[in-house]
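Every protein chain of the complex appears in place save one, which is left out.
The block that comes next holds chain A.
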Amino acid sequence: MAVDLTVTTARGRTKPASVTADGSDALGEPRPLPPTVFDVSDLFVTYGSHRAVREVSLTVHEREITALIGPSGCGKSTVLRCLNRMNDQVPGARVTGKVAYYGEDLYAPQVDPIEVRRRIGMVFQKPNPFPKSIYENVAYGLRVEGRRPKSELDDRVEEALTGAALWDEVKDKLKESGFALSGGQQQRLCIARAIAVRPEVLLMDEPCSALDPIATAKVEDLMLKLADEFTIVIVTHNMQQAARVSDRTAFFTAENDSEGVRHGRLVEYDVTDKIFSNPADRRTEDYISGRFG
C-alpha cells in the first residue's frame, strides 16, 4: 500500500517518507505525505467551565517535526497535552472531539493512558530531572516498564544518552545527581529519559524556553537528528525556532468570543515554508512579521 521513497525538505534534511494510498495531499501540497500519526478533529478542551481551546483540527505525520506556535494563552500547550493524555492529570480538564493515533481513538474508554504515555514521550518546558542520579533518571522509564538485567539497562542508558548528545559529557559521572548538570544538559537529560523507552512520538513543550542560545542550538540540532527516528510535535514561543526545525507549523491565537470569553483557536496550519513565506491568514502574517497585537 505504501511505497517508501525519499523526500528532501526545504531545509535540505533528507528523510524517508511514504506515499499515502491515494497519493494526494490534504494540505494541497504537491509532495506525497508520510503516514498520519495524529488526526485531531474538532478538538475542544474545557478547564472547569472555561473553554480553553475550541475547534482544533490538524494532522501530524510520521517522522516530521510539527511546530505549534502562537502567543501566550492561545492553547498550544493544551493541545499538545491532549496528544498523550497529560491533561488527565489536570483536575477539571475535559476533552471533546476526536484525537486519533494511527487511526485509534486516544480517548476511547478502553484506552489506557499509561500505555499511551509509554508510546508517546514528552519533554517539558522547565527541565524536570528527578532528584536521582543521571543514570537513574534515564533508567527510570525502563524500570517502569519492568525488570531488566543490569547489562541491558546499561546499554539502553548509554544508547539514550548518546542519542540525546549527552553521553560524552556525562559518561564519567553517571552516579552524580541530575541536578549537578547545567540547564541545557538537564534538558538533554530529560530528552534522553524520554527516548530511553523508545517511544514512537516525542512531544516537546517549549523545550528551549529556559535555555540560553547555545544550549538551544544544541537541542535544536538534536531535534533534527531525532526526527530521523521519531515523530516530533513541538510547542514553541520562538518563531525562528519553528522556522529552523519544523516541517509543518500550526499557528494558534487567543480570541474573545461574543461573550468576551478568551479562548485559543487554530488559525492556520500548513507546511512551515508556506506559513513563513506566504501565510494565507492575515493574523498569521501579522504575528510572524512581529506586527502582532
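A few points about this structure:
Keep in mind that, in the parts below, a contact is a pair of C-beta atoms (placed from the backbone, for glycine too) under 8 Å apart; a residue touches a chain by one contact, two chains touch by 3 or more; residues count from 1.
To be clear about the criterion, contacts and distances are computed from a predicted model.
Protein name for the hidden chain, per its UniProt entry and selected from "Aspartate carbamoyltransferase", "Phosphate transport system permease protein", "ATP synthase subunit c" or "Glutamate mutase epsilon subunit": "Phosphate transport system permease protein".
If you put the hidden chain back, the residue from A:132, A:262 or A:283 that touches it is A:132. Contact with the undisplayed chain is limited, among A:99, A:190, A:223 or A:288, to A:190.
Looking at A:47, A:102 or A:179, the residue that reaches the missing chain in the full complex is A:179. Residue positions on chain A in contact with the hidden chain: 84, 86, 89, 91, 114-118, 121-122, 124, 126, 128-132, 140-141, 144-145, 177, 179, 190, 193-194, 197, in rising order.
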